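Below, a portion of the complex is reproduced, with chain positions unchanged.
Think of it as A and B in the order they're written, each chain with its own count starting at 1.
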Amino acid sequence: MNDQLSFASDYLEGAHPSILKRLADTNWQKLPGYGFDAISLAAKDKIRQACHAPNAEVEFLVGGTQANAVMIDALLQPYQGVVAANTGHISIHEAGAIEAGGHKVFTLPGHEGKITAAQIAELAADYVADANHDHMVMPGMVYLSQPTEFGTLYTKSELQAIHDVCQQYDMRLYIDGARLSYALACAANDVTMADLATLCDAFYIGGTKCGALIGEAVVIPDPKLLPHLFTMIKQHGALLAKGRLLGIQFDELFKDNRYVDIARPAILYADQIRDCLKQNGYQLYGSSPTNQTFFIIENQQLARLEQQVAFSFWEKYDEKHTVIRFATSWATRKQDVDQLCQLMRELA
Amino acid sequence: MNDQLSFASDYLEGAHPSILKRLADTNWQKLPGYGFDAISLAAKDKIRQACHAPNAEVEFLVGGTQANAVMIDALLQPYQGVVAANTGHISIHEAGAIEAGGHKVFTLPGHEGKITAAQIAELAADYVADANHDHMVMPGMVYLSQPTEFGTLYTKSELQAIHDVCQQYDMRLYIDGARLSYALACAANDVTMADLATLCDAFYIGGTKCGALIGEAVVIPDPKLLPHLFTMIKQHGALLAKGRLLGIQFDELFKDNRYVDIARPAILYADQIRDCLKQNGYQLYGSSPTNQTFFIIENQQLARLEQQVAFSFWEKYDEKHTVIRFATSWATRKQDVDQLCQLMRELA
């Protein structure tokens, strides 16, 4: 079943082997539920350390849409909405989970998935200046993803500027880190987890796409911010009885910098793929430096390509061309990357 | 960490070893996400077979509260509510997840966790007869648990009668099977999975408490009932990217009747504990024939007991006595049960 070459996504395989081993090693331990077991507590400590946030509340949730829905609902008042890029995950691909929680998503046109402090400030200032703003949804928080859905990165100074706008307009700042390890492992990145803990009101460290079977770790640097978050997690159906499953995974991923280290090859391989594409005349689409590579391919080439490798369709480029995506991951093997590059050369 | 004797709950350990093995064996397979992988599809087929429901829609969700919240929201119209026992999980222990979805929970006084067709019929008839019922929430479905939160079982004729009332008043019937394997493995039970598929509009087969790490399998016998359930699952943040994790577990649990077979010792051990308690003068509380045993203990005995074994506090009985619960599970070991019985004898 492993036969076909696939760069379709970064959640194709199971989990990092250390996780499976730990699951087996601890299987017969009788542990309390709901995240109060010693392994989950240890994992939370490791994350606090990695974030230089000794007092942070850390909660483990099962998936990204769930984490976004719970946290946005918890951070907003009923009369507030969340500002996001029009290409943000919450704007398009969460089946209306944010609206189902009662909140509007304000969308700003993104550039390669990113929005700017200036855009956010303009939206907030327009709201404040509008004489009718009591009849309108108040922008109450900003949602970013790092890396973005287009693989791009916010710089530390960009985040600082967005943070400052949020402070100015009393908005919360929340970052979706579904692929955070691929940001942290990237040479182009200058934002650490400690920076996130300084700049954000909440963010999540993705597990599902970064070596875990499932799971995302929400970090709230100021633990007084959401005193009843546990109950809200339960209310959203997001609390695991066997919290150990999440604790074990993050305890393994946060041993010895593993969370970042296992993502490094994914970046190297993505760079190798990008070099190969450029050298062979393919035009990259966007400037992602992380594990996702977008490029433009002629439709007849595309038809041949899909005989031999799995990828993600991204969007129609024009009548004769299509944008597609190759994703690498912590689980990508060198031989598969070499084979892909060989294939792309032949196809060129 | 396995040292202390514990009968505190049925989710203390990890998963059935076959599951861990299968996770390891399939770890490097590149599988599509969101439950469309071949293993998940095979698992769904096994469940359809076990339920004699060849056309049923089967969806895997992560936890019980989540399954209840998604399914009740999907099955009800906005102007409808759900009828449940006052001791039902949705009535008390789901942090208002059903109301957060916009629906009222009508509670009927349960007897050992069970409600009757007559009670439901009376509630529905009162609604219909009330001249003001257009100003009231319409009872739109019935929620039962099998076994109940008190370990008791609905008989097939009781379920048939409730089904008939539901048909009469155009209400859906939904069963929470968080501990379903412990019903199926119990000699006192006469309700099969095929019966559930005949009598219910939807039910879920519990995994978390029945051998899985996590996961519940929702079964909708008539697949035309909820054409957009997938999107509603996503909207509730309940869709796993790595659907394989759930598919693998249910594929293992539904091999060769394993789902029921691994629950049989839990029933035997619970019977052994109940016999021991009765022989040593303890008074059972309720008549659970399944894996949960409730009994009354004098408070000074209780103080000594909690030095030596973990259990669940259930409720205060009177000034001098307390109701507590021992739960066995698929993972319970004979030596622990023997040790518990020895302990209870000494304490008597």
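Keep in mind that, in the parts below, a contact is a pair of C-beta atoms (placed from the backbone, for glycine too) under 8 Å apart; a residue touches a chain by one contact, two chains touch by 3 or more.
Quick caveat, the model's predicted, so the values are computed rather than measured.
For this complex of identical protein chains, the structure file gives a whole-complex count of 4 copies, while the figure shows 2.
The rule is short, and it goes like this: only the chains that are shown with their structure count from here on.
With each centre defined as the average position of its C-alpha atoms, the distance from chain A to chain B rounds to 33 Å.
Against chain A, in their complex, chain B makes its touches with residues 1-2, 4, 6, 8-9, 11-15, 17, 20, 23-24, 26-33, 38, 62-70, 94-97, 100, 208-209, 213-214, 231-232, 234-242, 244-245, 310, 331.
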